[in-house]
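A single protein chain has been removed from this complex, and every other one stays in its place.
Letters are used for the chains, namely A, B and C, taken in the order the chains are written, and counting of residues starts over at 1 for each.
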Amino acid sequence: MTGIPNTDGNGRRGAAGEEIRIGFYVCHCGMNIASLVDVAAVAKEAAKLPHVIVSREYKYMCSDPGQEFIMQDIRENRLNRIVVAACSPNLHESTFRGAVARGGINPYFFQMVNIREHGSWVHTDAAAATAKAIDQVRAAVARVAKHRPLERRRMEVNQAVLIVGGGIAGITAALNLADAGKKVYLVEREPTIGGHMAKYDKTFPTLDCAACILTPKMSAVREHPNITLWTYSEVTKVDGHVGKFKVTVRRKPRYIDEETCVGCLECISACVFKTPKFEDEFNEGLGKRKPIYIPFPQAVPPLVTIDPETCLKFKTGKCKSPCETVCDRKAVDFSQTEKTEEIEVGAVIVATGFKAFDVTRLPIYGYGLYDNVYTALEVERMVTSSGPTGGEITLRDGRVPKSIGIIHCVGSRDKKTNRWCSRVCCMYSLKLAHLLREHTGADVYQFYIDMRCPGKGYDEFYERMLDEGVQMIRGRAAEVTDWTMSPEEEGKLVVRVEDTLAAYVRRIPVDMVVLSTGMEPAVGADEIRRMFNISCSTEGFFLEKHPKLAPVETATAGVFIAGCCQGPKDIPDTVAQAGAAAAQALALIDKGYVEMEPNTSYIDPDDCSGCKSCIPLCPYHAIAFDEGSKKAVINEALCTGCGTCVASCPSGSISQNLFEDDQIFSEIEEVLSHV
Amino acid sequence: MSEAWEPRIVAFFCNWCTYTAADLAGVSRLKYAPNLRTIRVMCSGRVDPQFVLEAFARGADGVLIGGCHPGDCHYISGNYKCLRRFKMLRRLVRDMGIEEGRLRLEWIAASEGEKLKNVVNEMVAHVRALGPLRLNQKFAEWDEEMNQLEHAVGEAQKAKEPVHA
Amino acid sequence: MTKRYTYFPGCSILGTGRACEESTRAVFAELGVELDDLEDWNCCGATAYMSVDEHKALALAARNLALADTKECPELTTPCSGCYLVLNKTQRYMEEYPRVGDKVKCALKDAGLNYTGRVRVRHMLDILVHDVGLDEVRKHVKRPLKNAKIAPYYGCQTVRPYLDFDHQHYPMTIDRLAEALGATPVHFPLKTRCCGGSQMGTLPNVAQRLCYAILREARRQGANLILSVCPLCHFNLDSYQPDIRRRFGEDVSITTMYYTQLVGLAFGMDPETLGLHRNMTWDGSWLEREVLAGATA
Partner (left out) sequence: MDTTTRHIKYQADCDPTFAPAIKAIPGCEKLDSCIQCGTCSGICPLSIYMDMPPRRIMNLVRYGFKREVMNSNTVWLCSACYACTVECPRQIKVTDVMYALKQMAIKERLYPKRFPMVVLANQFYKMVRHRGRMNEIHLVTRLYLLTNWFKLLEMARLGIELIRRGRFSVKPDNIERRAELHAILDYEKRYPPTEAAPK
């Protein structure tokens, strides 16, 4: 054994060269261990093992006096390895490592044997339990002799955070972090922040107005000194790793100077198009806008944008540009070009939201074929008093509907389109039923497969809708057509459905059909995913690090996710998740550095054959191929220490700290040495 | 060894699911056979086929690998890698004449203390029924035979070769 | 560049569907498409065989595939939607369920036949619109059908469960073909709804109601012609109009045609050649009214 330093980086005593001197301690844990395992026998056996200088038993090793024993023995008996047989390492490994370090040796010269959870508590035969304990102790003693000093890795963390996506998730996370005093870059693809929530009228189940609760937050983002808001912008490149991400942001020209524009909207009224002519994206195409426009009055930032696709100045060059002349602040600037910003951040929160299902993929519901079939988002805009119809529910033919069918699960729970449940449609369909009834007094039918209303106050809302007389038909609507079989169907849309609870097929004539569309991964989610190295489920939603215990972390350290990019969810859940992501990002950067367990893998370049078989195995992309040396290299900052690459390296050139092959082989040898 | 034979099973448990399940079994005071000797790894993906072969070669009567359920791996996909290796390993072990039940891969989640208990008890009972494997002894015997054979061949060669001055 | 296809006529072509056969041959000959008859073809089994025995049904249809396999052109086409579906399904199931496919192949081998899987089953409508092309069709139009308002009726088995040349729910192939002939297709919500098929023989009240809805809706949408692509659909819609009128007390009479008959008319062919006199709803006045009058106007 050579090449192992005598002391570690902190001057604590180390290993080789020096004689190995092991201290062994077995804990009674009151009577928890001692009642079954013969602790005295264990200590006696341990004392006979090679290199064991001290072997003791004590009532509570984790107590202060117990830890003091260890520290004292290290000093007095010049111990340089410690083994404790007690409870689970999940419980007290860090306690004893602390004691070992305080005693003056590297904390990784320690091994713990679990003789309580895996011993006295699960066995009934004292002799067998004792024998098992001795075997495991023998393995630990053999193993610890092969330990090497290790250091927890420490990396400095940049104090800024990038948030991608300015919907309610991004807004919430940005405000949380900015309020905590951190620098936040909020990047949004659209001309305004607010996301989908800005388009909604009321929110379930409380029916409070979405704009009333969202717009103050949007203004807060604009005014916050710690937030740099870049709308109409996209992230194009990401380099680096946790603590130090280098991000490139492309800022599209809006042909308006952001510094000088005050949002007076004079330019819009001056436009040569006297009436709005082009499809208004914000209003789902139900309204019209001009080439120079603001998505909606409370947009943040309150800046106008010129759409070069429709503006005559760009299309023909033959416009007198009254918008330019009318602006006394000279904010209109047709010469603007794309800008690129480069920033460095310590953590990233991805909150890119969702896309509503494209209903033209399900022509059985007649969207596009029949005028009076609407998507839920269109109806959402229609019922909003500031929307394109001023809150009036009038059909495309001008009538007010007397009967309305709301079809659930459009693009959800359907293997031909999207197989997942979108979670929010049952509730928003009920909400729309309420709003539509309120606006028109129409009969509303809900065609549902299963009602899914789990949430605070949600089932109560369902009950309230039943009381309000919304008709619930349990069956997936099979088709929407305009052919008729009887006079009452003339001029109506007919929903053909099996009322499965009645077990009858029914034809229900309605004036208006609303399609409750499900949620899909946002457009461009895949590029975002690749840039930030986030995994995704087969559906395309971003994958959290652990479905239960790490719901906002990703497999890439320092990248967090929030909102519907992770999976369909409603506003309360989105906001909660955004808060969690902000807290996690804060916990990461506020500490100033990241520290990691040292159990990472490393490659011995002399043995690496450059076969690259390890590279695709690593889910964290921590292994790269060095073209110069033709060897694989592990980026320690990205390695999480699973050891999968170690087990599969054909040349045996990869090792894992703390789980070295020789350490594990010696464990195998020792647990079987008495066979 | 004068004592009655007891099956000896080496277990490789991943830190996040199966090792934690064993902790839970302990906290719940479930009782299972004391024949397991557990070696903790961070992920079932770390279990090198050599570990398993080494365990058999050193006299284990059975080897149990415990990992997270598919989709639940703490390291995203280590358990799939383990499964892939396990399938190869199982064939290899079978070709070596080791009965199938002596090598097991089980997905045991951190919440499944009960399952851990059942798996261990089942496996111990099964291996007990199969009887001792004693591959280490067989290896020793084979080694001895090989040595004798080599010796014999060497002698024969010597006899054939002309003696040089 | 003459196009060549292996041609599977189907049983109904010998009797009630004769007009479909006659018009198909006439139109495709006009367009320079060669139809190479599959020698000694047998019945595809239709829906009835599948009701009796899965293996026998697939094996029966597979014999045709094996016969087509030996032909120079592996593209097998048929004027009947039922045959199209059964041959298509057989081919797909033999691949999708190897257990089934292997057994059928063994059965074929036992009879001295071999099926390699190179056959591709095509619908004649697909060939007309996509291989020949609507531009080519337009070139041959001598009598644009200006006054024809067409309810395009695809029926079920053309579009379901397999359709790779159009949308399954609201296909537009016939609509586009009709436009190419100068006619106007109407919105027809029942274009892919079942006519009852062979139920017309077994449960006439059931099938006639389905046809009643189709005929009635075509008239309601303002059509003066229903165009079908399947001999059985055509037979049901064409032959039972008096029965339907009796049963439902409503006049739903409307001219119906097999699509190649209409194509032939637009090409200026003689109604006799196209077998139009074999249609129950044909009395010649439709041509006078909707085509000749339109052509002069």
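Note that in this section a contact is a pair of C-beta atoms (placed from the backbone, for glycine too) under 8 Å apart; a residue touches a chain by one contact, two chains touch by 3 or more.
Everything numeric here is computed off the predicted structure, so don't read it as measured data.
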Chain not shown, its touching partners among those shown: A, C
Hidden-chain contact residue, picked from the options C:Arg4, C:His55 or C:Arg118: C:His55
Absent-chain contact - pick from A:Lys415, A:Lys456 or A:Lys548: A:Lys415
Which of A:Ile168, A:Ile406 or A:Ala477 contacts the chain that the document leaves out: A:Ala477
Subunit A, residues in touch with the chain not shown (by the definition above): 364, 409, 413-416, 449-450, 474-479, 496-500, 503-505
For subunit C, residues in touch with the removed chain: 11-12, 14-19, 40-43, 45-56, 59-60, 62-63, 85, 93, 96-97, 99-100, 102-103, 106-108, 110-113, 156-157, 160-161, 168, 192-194, 196-199, 201-203, 206-207, 209-210, 239-240, 242, 277-280
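Quick note on the criterion: only the chains that are shown with their structure count from here on.
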Chain-level touch network, classified as line, ring, star, complete or other: line
Centre-of-Cα separation between subunit B and subunit A, whole angstrom: 38
Centre-of-Cα separation between subunit C and subunit A, whole angstrom: 53
Sequence positions of subunit A contacting 2 or more other chains: none
Contacting residues of subunit C [partner subunit A, same complex]: 167, 169-170, 187, 189-190, 213, 217, 220
Subunit B partner contacts - residues on subunit A that touch it in the complex: 88-90, 114, 116-119, 121-125, 128-129, 131-132, 135-136, 139, 535, 543, 546-547, 555, 599, 617, 619-620, 640-644, 646-648, 656, 659, 661, 664-665, 667-669, 671-673, 675
Of subunit A, residues touching subunit C in the complex: 362-364, 369, 481-485
